[in-house]
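And now, chain A:
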Amino acid sequence: MERDIEQLNAALNAIKVLRSNVRSVFESVSNGLRADHGDEGKETKFIYELQELLTTVNNNLRDVENAVANLTPQAGPFSLGNTTYLSQETTQERQALYGQLVNSYKWTDKIREYSAVAGNILAANSFNKTYKTYSTAKRRKTTTSNHNVAPEVIENLISSIDRLFPDVTFTPNRPLVPNPIIQVSLGRVLKAIIAFKGLMIEWVVVKAHAESNDLWTESRYRVFKRITENCHAAMCHFHSPLMPELAVRSFMHWFHSYITLFSAPCKRCGNHLNSNLPPTWRDFRSLEPYHEECK
Partner candidate 1 sequence: MGVTILTQFALENKTGPQTVEVLSKRICALGAVQQGHFLVDCETYTSVPQLGHQRTVHVLHNSEQPATVFSLLDNGTKITALATDGLFDLLMMKMSQFYTSKKQTKAESKGLRYEIGDFYVKLGTVTVSSNYKGILVEVEYRPCVVPAMCWDLLKEFLQGFLGLTAPTNPPTYLQNRMQEVYTPIDTIHQYLEHFTMFRKSPGIYRN
Partner candidate 2 sequence: MSLPGNAMDSLSAALKCNIIPNQEYLLQGSVLDQYVEVLLHRLRGLCDNVDSGPESFHDHEICFSLRIPNTAASTPMPMSIFSLRVRRALDVSDTPYQLRYIGQQELGDKNRPTVVRSSIDMACSSTILEFLTELGCRIEFEYIARGYMFRKGRMKITVSKIFKMGGNKPESVEPISQSYLVELSVLAPSGQDAIGEDMRIFAEQLRPLVQLEKIDYKRLGNIM
């Protein structure tokens, strides 16, 4: 596209140059013999001049031809419809119409664009009051279970999330194949042991790195106990029966924000500590840190 425009410009320039040179040819022809030709052999001088001018015109013409040859021709006729006749309009007051036409064209173009975007957004946040769809076409989609999923699907999901966060290490451990238990280490801050049921997060426990990997014993530290509870709340919040993968993904995204658990101060009070705990709450949307009391 860029190149096309450049070439078009070059061609237009070449035409301009050709025009001005043709003009100078006619000028010198119309002027005829001038005083600066001198007396001696003024005809030959004039002819020389004319010849020179004509060769430049010739060269310019070749340039124009080259430039035009470089241009990619428009596919098919470029129809402007009835607007083509506007260019032939001679009355003064109607010559402005073309500009207005272009403006209105731009308008409609934008409207199309915006409505497409709005349509997408509206489709995403539908006013459906229920997830249950009664049309047969869609039913097949909804009946896929999130509880009973092929292990590869979960495997793929986990590894794709793993790739998403470089500072998080995932260690899957699957005693029960369709329901893996993964260990998620968040940098050197903490680790979580997450049990899945199919694509649904079923249990989370957050601990310090030095603690055991047992799924049922909670951490000895208050911070991690608190975060465990918040993880359960987040599990509730992000739960989405229709888009289980999205639920897991957004949960992980939210969970990842705990990487700043000890270093980030509370967004509201600006302190690190409140009742001897760092900000243990992370907002579900903005992922900003808050104390339990400040949220």
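If you want to know what made the cut, all candidates are chains of the complex that A comes from, given by their letters.
Before moving on, here are some points about what is shown:
The rule is short, and it goes like this: a residue touches a chain if its C-beta (ideal position, glycine included) is under 8 Å from a C-beta of that chain, and two chains touch if they have at least 3 such contacts; residues count from 1.
What you see is a predicted model; the values in this text were computed from it and never measured.
Candidate 1 is the one that touches chain A in this complex, out of the options 1 or 2. Taken in their complex, chain A has these residues touching candidate 1: 188-190, 208-210, 221-224, 262-263, 265, 271-273, 275-278.
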